[in-house]
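Below, a portion of the complex is reproduced, with chain positions unchanged.
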Amino acid sequence: MRFERKDLLDLRSLSAEEINLILNTAASFREVLERPIKKVPTLRGKTIANLFFEPSTRTRLSFELSAKRLNADIVNFSSSTSSVLKGESLLDTARNIVAMKVDALVVRHSSPGVSHFLAQKLPVSIINAGDGAHEHPTQGLLDLYSIRERKGNIANLNVAIIGDIAHSRVARSDIWGLNKMGARVRVCGPPTLIPKDIEKLGVELTYSIEEALLDCDVVIMLRIQRERQKVSLVPSLQEYRDFFSLNREKLKLAKPDVLIMHPGPVNRGVEIPAKIADSRQSIILNQVTNGIAVRMAVLYLLLVHSSR
Amino acid sequence: MRFERKDLLDLRSLSAEEINLILNTAASFREVLERPIKKVPTLRGKTIANLFFEPSTRTRLSFELSAKRLNADIVNFSSSTSSVLKGESLLDTARNIVAMKVDALVVRHSSPGVSHFLAQKLPVSIINAGDGAHEHPTQGLLDLYSIRERKGNIANLNVAIIGDIAHSRVARSDIWGLNKMGARVRVCGPPTLIPKDIEKLGVELTYSIEEALLDCDVVIMLRIQRERQKVSLVPSLQEYRDFFSLNREKLKLAKPDVLIMHPGPVNRGVEIPAKIADSRQSIILNQVTNGIAVRMAVLYLLLVHSSR
């Protein structure tokens, strides 16, 4: 099977076969990361640009390291040091970078749809690295990879996603990806942080964390994104913690081998106690490592493997 | 012919032969950019530093990509994260970077003459990437390259440069370069944005865009540099647009195969309507691509080719 796409914009439009192709490709790159020399010459002579219109550490670094380990050249553009200051449009900025013979743009932006828009307008590969509260497909893929690595399979698992669903592009990508791979997804959070009609995405909704955790195979805790909330949507962090933080007692409702995941950055002591974040069941740092393998796979499939 | 210079500081002091050598060298690198692997090992083991004391996207990225495609190492220094904060002088900052065994400095600064000053004081190659409103020689060279690529020749062409001549280092480098290559240059803009005695540079001056465009082979539109103007030198953007923006009607005065150029970033709808910026006659994005080839040529000629 070939990967016949120009861009990676969301998980919504990927098929289960395409997701499996990405995960299988990632598995071979995951093995490269255990070698003494963690590099392959796959993308030598290709150029990738990180276009980040929001501050980011881990995602930018993850793409940067993924590109370097494939021997691609990568350059960083961020809006603070940019001709955006000079009044240039987003599309013109992107077009100019593409005109420098760049093969792929990794785009993060606070507005949903920016990557889709650029993908329509530009001939190069666009990778959505997060567009507002819409999607963050490589995070969704690395979550799928991390679950499959530990559980062997994704189909028929009970997965709970708990926290600020409304502001989370990760939740949205996870829901699309998990559904396509056959998992049963439950979402849970305070009513003010659950989007209307979320059930239409094919998830169960509960406002009780106990219900969400019952017989769970995987629990994905989300960060309270204080920087994204224009108004306070939870009465207090203390109250949020009382109702929606994980703790040992609540975790007993889940299956004994439940996996605990978090897309990071973790607010220790808010959505998850430090002890649980660092426990044997937590695979939070494995997710980060797998993110490199998944992003290497995406870059490879878009830039080399496809028949374009 | 050898390129016998240590630095590229301006087009004023280059001969037509030197300019032709750079353009011919750029043509061979332009071809590299069309290959699947857009890299050559020419500058392996050489180190280049971008020293940018003004915010910039495209020029910094263009030099960064040019260096990487020659296999040089390149590091970025910008004044916001710098020991300039600690009171160090510009020359000391540059000397320190040179002491780290750097082979060339690419310098952008808001003050005219900074590159010339550093070139006198330092033993390494200095490339002026824009010094105040003085010169921006690699932009001038890429403009010459882009014209020659489409017209076959530069001599005897009618070239109009329209807009904010006073604040434009691009205009100054273009004027020197075009004159040396035998073009006839006309400049046009509102009286407040035309420097005194501009005719002494060997150009025709007109305040009428219609006169400037008449029988033109090439028109170079300049950006209204709002961020450089300490006081407002045009009554209003609307009035500027009425008098000095390009439009289809005015363009009929030029030759039918007129080329439309702009150094970017473009203020769409101010100095140039979006439709004309994106038209078949516009080579604005070709200029960007050619910028990579020209900068590769300059780095190559300064660091390898010369007999130093």
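So that you can tell them apart, the chains are marked A and B in the order they are listed, and the count of residues begins at 1 in each.
Simple rule for what comes next: a contact is a pair of C-beta atoms (placed from the backbone, for glycine too) under 8 Å apart; a residue touches a chain by one contact, two chains touch by 3 or more.
Note that this is a predicted model, so its numbers are computed, not measured.
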Overall copies of the shared sequence [whole complex; 2 in view]: 3
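In this text, only the chains that are shown with their structure count from here on.
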Between chain A and chain B, centroid-to-centroid distance (C-alpha), Å: 40
For the chain A and chain B complex, residues of the former touching the latter: 44-47, 49, 73, 75, 77, 81-89, 92-93, 95-97, 99-102
Residues on chain B engaged by chain A in the complex (per definition of touch): 33, 35-39, 55-58, 61-62, 64-65, 68-69, 78, 80, 223, 226-227, 264-268, 285-286, 288-289, 291-292
